[in-house]
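With one protein chain withheld, the remaining protein chains of the complex are depicted in position.
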Amino acid sequence: MTIQTTQAPETGVAIANSLTAGRLPKSAPWTILVAAIAVSAAVFAVVSFGSGSGYNWGGALFVGALLYIPAIWLFSTLVEGRRRAMDRLVTALVTGAFLLAMIPLVSLGITVVTLGAARFDADFFSMSMRNVTGEGGGIVHAIVGTLLMTGAAAVISIPIGLMTSIYLVEYGRGRLARGVTFLVDVMTGIPSIVAGLFAYSLFAIFLGPGTRTGIAGAVALSLLMIPVVVRSSEEMLRLVPNELREAAFALGVPKWLTIVKVVLPTSIAGITTGVMLSIARVIGETAPLLIAAGFTASVNYNLFDGRMQSLPVFVYTQYANQGNPPQAYLDRAWAAALTLILIVMALNLIARLVARFFAPKFGR
Amino acid sequence: ASNEGGAAPSESASTLSGNLVGAGASSQDAAQQSWIAGFQTANPDVTVDYDPSGSGAGRETFLEGASNFAGSDRAFKDEELAAGGFKKCAADSTIVELPLYISPIAVIFNVEGVDSLDLDAATVAGIFAGTITNWNDPAIAATNPDATLPDLAITPVHRSDDSGTTENFTEYLGAAAADVWTWEADGVWPLEGGEAAQGTSGLVDAVSNGNGTIGYADASRAGDLGTVSIKVGDEFVPYSPEAAAAIVDHSPFAEGRAEGDLAIDIDRTSEEAGVYPIVLVSYLIACGQYEDPANVDLVKGYLSYIASPEGQDTAAADAGSAPISDSLREKITAAIDSIK
Amino acid sequence: MSKRIEVRDLNVYYSKFLAVEGVNLAIEPRSVTAFIGPSGCGKSTFLRTLNRMHEVIPGARVEGEVLIDGNNLYDPDVDPVLVRRQVGMVFQRPNPFPTMSIKENVLAGVKLNNKRISKSDAEELVEKSLRGANLWNEVKDRLDRPGSGLSGGQQQRLCIARAIAVSPEVILMDEPCSALDPISTLAIEDLIEDLKQQYTIVIVTHNMQQASRVSDKTAFFNIAGTGKPGNLIEYDDTTTIFSNPSVQATEDYVSGRFG
Amino acid sequence: MSKRIEVRDLNVYYSKFLAVEGVNLAIEPRSVTAFIGPSGCGKSTFLRTLNRMHEVIPGARVEGEVLIDGNNLYDPDVDPVLVRRQVGMVFQRPNPFPTMSIKENVLAGVKLNNKRISKSDAEELVEKSLRGANLWNEVKDRLDRPGSGLSGGQQQRLCIARAIAVSPEVILMDEPCSALDPISTLAIEDLIEDLKQQYTIVIVTHNMQQASRVSDKTAFFNIAGTGKPGNLIEYDDTTTIFSNPSVQATEDYVSGRFG
């Protein structure tokens, strides 16, 4: 049998197995990576020797990894051809993108954990800042405030957001839908501080000037939260194949039940992710809460009366208005930041478990 | 929370109870927190909240009648007083402005091997105006013969936010070095460009993280950074609470104010020995007469506590402020007593 | 339990495109009617108008009347949901619910409508429906596994089981056997034979043999050319259509049959 | 241009589930081989192993060897991309790219290999491929419309056009005609006849008549019961399988044929 050359130029090379023609060996990427890092390390060594400064390990690794990308592309182009090379290049880039994003994450993580650990003690989670100056004190009041206000914001935003996205995907046609879509987009652009001002002014109308309450803070947060919920849920609902809706309709299922029992469960994972993102988005807001919910050192369980402290405001004020000794304030700030992150992580984890429970039962 | 609740079987015979709300200058925040702690401990049934939302916001809030008292890095201006409209106060009431928080502003810098410098107002102004750009500039060397000044670019750092600290600092520069510093006193840094940082903390961070940086900040936050002794008369005065209190004592009260309105015109050019001219005076502002008498006792109680030696000392300990002098305290106490 | 369907002057549009034009047709209760015709001539489109499923497609609309036992489906106050509960449908492409197990899929018509059903009734219904769709033996051990893990043919039979589980009065089937092997096809055809005792059945098929085997009447649709609307060319007893059609086009089409 | 395929002791697993067991088979170049068997017996699964498409399914893996012209497809350093470029595939469910126009769909594979195809070449290729798939007349006026706006059968023919446009050496077809009307089916069968002059073709079908019409050899797969793996029962010349099979099960299956 004659091996004929096909129009694909890479295939015709006469090697034992024509299907392996012109492939880099499996180990090639690693070899190239190691080589790239070695080259970079050597260059850094020369530079550091020349300038007398300390050896920069991070820089050497980073530049080495950077070097790998063109290197693998070059080798692959030479040996495997353009298409394979492109594939390898994209693989390297995509992996690189992920690793790149890990840099700030790891850096942030290390910073927050090491600096936050100093005050991660029992007092911190059993005390408020009432009558505390200098060292000591805790963040019970801020945790309570954050949970209550974020919770209230979620209670307001998730139904509205979800129903709006359902409206947009399932019901909306014509002008109103287009208007809503557009306005939701515009809503994403409300600066958080303006949301705070608006909520503050709104409640000033009803409750008298100058009232700062948890609920005003929650309303400000909802303003920021709703567009994120709508946008992400809308995207997820649109991905539900029409076939499934048709299947349900054909069984004589009313539209609303189809949405509740078929469309929502199918997209639940994505929606949960979106909702979690929206919560994460607002739970860390400082500016609007400073304006709408005020500042207090005491615990307040009542959303509708009195000022409420929140973790981000606490972090911010501890950092911005340091007293004596400053370190005590900084320690509290970082420990509160760590707490906030842990709270969001925990919420995220719970949401994922919930989502997994309802998620479509197919692969991936 | 374990520290909450006034039910502690305290021996205090306090009869005060209720909720007191203030808002204003964030410069006072640390001091306010320690005053609040002290006052609440003595009066377990009282809750005082202070929003460190900023002087402007504090004054607006007070105007709207949304707070019982305000903290502000400057007194109300004459025209603002004339416009009136303080919602919490009785119709024809004046307001009480008390200079209860006095804090020196330190000029801080970060230059390796230099802990302190002696500078005159013109040099400081030159540095911040960008006419003196290197640490080995002869103008600096002239007053610091012993310091080893590096050949290093000066990076002056100013506040990016609108702040009382900036206003006081630029007021000092304008008064004491009028030839070099031709801008008006303003809470917003008047020059374009330059390194800017948000808040005292941001500025301190920027100065400590940079190299060859210089800035100005509440003295309590100077930490390990190098600080400047300012030339007053013929000597160089380092910042200190006493020196800061002294300049206030040597300054006149603003004219044409109502009784109890103790706004001070700080004499930045004073040549008096032992005064430190770069200070921030922050006021506590209350009504001369409240529309609703319910809050009067609370306000008076709280302000009296702040003005007391005990109150001034806790603030000095917790916030690094300068305790007011006894002579000033007398006038303030009289003003507090006049509140109805 | 079965219904008579009468179609009068029906036009179906996709937005501005006229897909099916001027259909007049009467389908007798307790009979099987087959729709045949070349691809793209509008069989599916027309079928969907019989239970208003076309309304799901944006822009699709209808002119004319469809009477089910004399009630016009397109009367303004008719509830499409109730129509669909009486007129069930099986699609060309199998579409089991991915979030549901095999069992839940079969019970979907019941469960999704929030009807309560006792556990034993449910199990009975599941078995009956799956047996009816000739799927019971293959899946009885994995009723709680996801429906999307089945082979194409298995999925289609699952959809048939799901449709018959709600016992509609008319069943529309859009090429239900195109993904099935001969044995399953035979089983479905037997099932159609059974169902016909009680229900009215309409089936779209490309398989002439199937049409001639299962149907009582056959409707032949054709299309004059691209962009032209589909038309009902001839509608008659199946034997007539396959042995002695009155229109030449029908004869051409059915005689091109093979196998 | 065509290739000989030899399969040795092939087992296919979905994670732990053994779906197809111990297949041995040799497919001659320039021939048409048909796979028949009941639904769920693993025809599609096995077919996908011939161009390593099973690897796309998470958990699916293979034991054994598939030799194409003597080269083992499963050698560790074989590039599945090269394999698939030589072994094209048409799926059971039509899957045109919804984001592309009809024309772009046809050219999708070609564009990958050869970015700079001249406009006239491209148009020629589009026409040739669409004609080959018997779709040209229906779509020639709307080549720039989205491929997803076609009827099921039209979509399937579009996918066939897309597959033949890259002129692979082996073409695997998984029930390519199940969604087609008889005319299109006939056209595809004619196409297969044509392609056979140059290519090796493997086709899965449920249509016995189709198998007997188009294929040179036929492989019958069966499954002993649920959860059991599918097996290759008999593999022989098509005429032998349909007239005189050596295994009883084969006879049972093909004689259950109808129409």
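Labels for the chains are A, B, C and D, by order of writing; each one numbers its residues from 1.
Everything below uses one rule, namely that contacts are C-beta pairs under 8 Å (C-beta built on N, C-alpha and C of every residue); 3 or more make two chains touch, one makes a residue touch a chain.
Following the convention adopted for this analysis, contacts and distances are computed from a predicted model.
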Undepicted complex member, UniProt protein name, chosen from "Molybdopterin synthase catalytic subunit", "Phosphate transport system permease protein", "Cell division protein FtsX" or "Cytochrome c oxidase polypeptide I": "Phosphate transport system permease protein"
Among A:Ile37, A:Met127, A:Val262 or A:Leu340, the residue in touch with the chain that has been omitted: A:Leu340
Those residues of subunit B which, in the complete complex, touch the missing chain: 26, 53-57, 59-60, 73, 153, 155, 157, 160-164, 186-188, 192-199, 202, 205-206, 209-213
For subunit A, the residues touching the chain missing from this view: 8, 83-84, 86-87, 90-91, 93-98, 100-102, 104-105, 107-109, 111-112, 159-164, 166-168, 170-172, 176-177, 179-195, 197-198, 201-202, 223, 226-228, 230-232, 234-236, 238-242, 254-257, 259-260, 269-270, 273-274, 276-277, 280-281, 283-287, 291, 311-312, 315-316, 319, 333-334, 337, 340-341, 344-345, 348-349, 352, 364
For subunit D, residues in touch with the removed chain: 51, 53, 56, 58, 81-82, 84-86, 88-89, 91, 93, 95-101, 108-109, 112-113, 146, 149, 159, 162-163, 166, 168
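Simple rule for what comes next: only the chains that are shown with their structure count from here on.
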Chain centre separation in whole Å, for subunit C relative to subunit B (CA means): 83
Inter-centroid spacing, subunit B versus subunit A (mean Cα positions, whole Å): 40
Multi-partner residues of subunit B (at least 2 other chains): none
Touching two or more other chains - residues of subunit C: 93
Subunit B - residues contacting subunit A, complex: 1-4, 19, 21, 23, 26-27, 29-31, 33-34, 36-37, 40-41, 47, 49-53, 61, 64-67, 87, 199-202, 220-221, 223, 314, 317-320
Parts of subunit A lying in touch with subunit D, wherever the complex brings them together: 1, 3-4, 6-8, 10-11, 16-21, 23, 25-26, 83-84, 87, 363-364
Of all residues in subunit C, those that touch subunit A in their complex: 51, 53, 56, 58, 80-86, 88-91, 93, 95-101, 108-109, 111-114, 145-146, 148-149, 159, 162-163, 166, 168
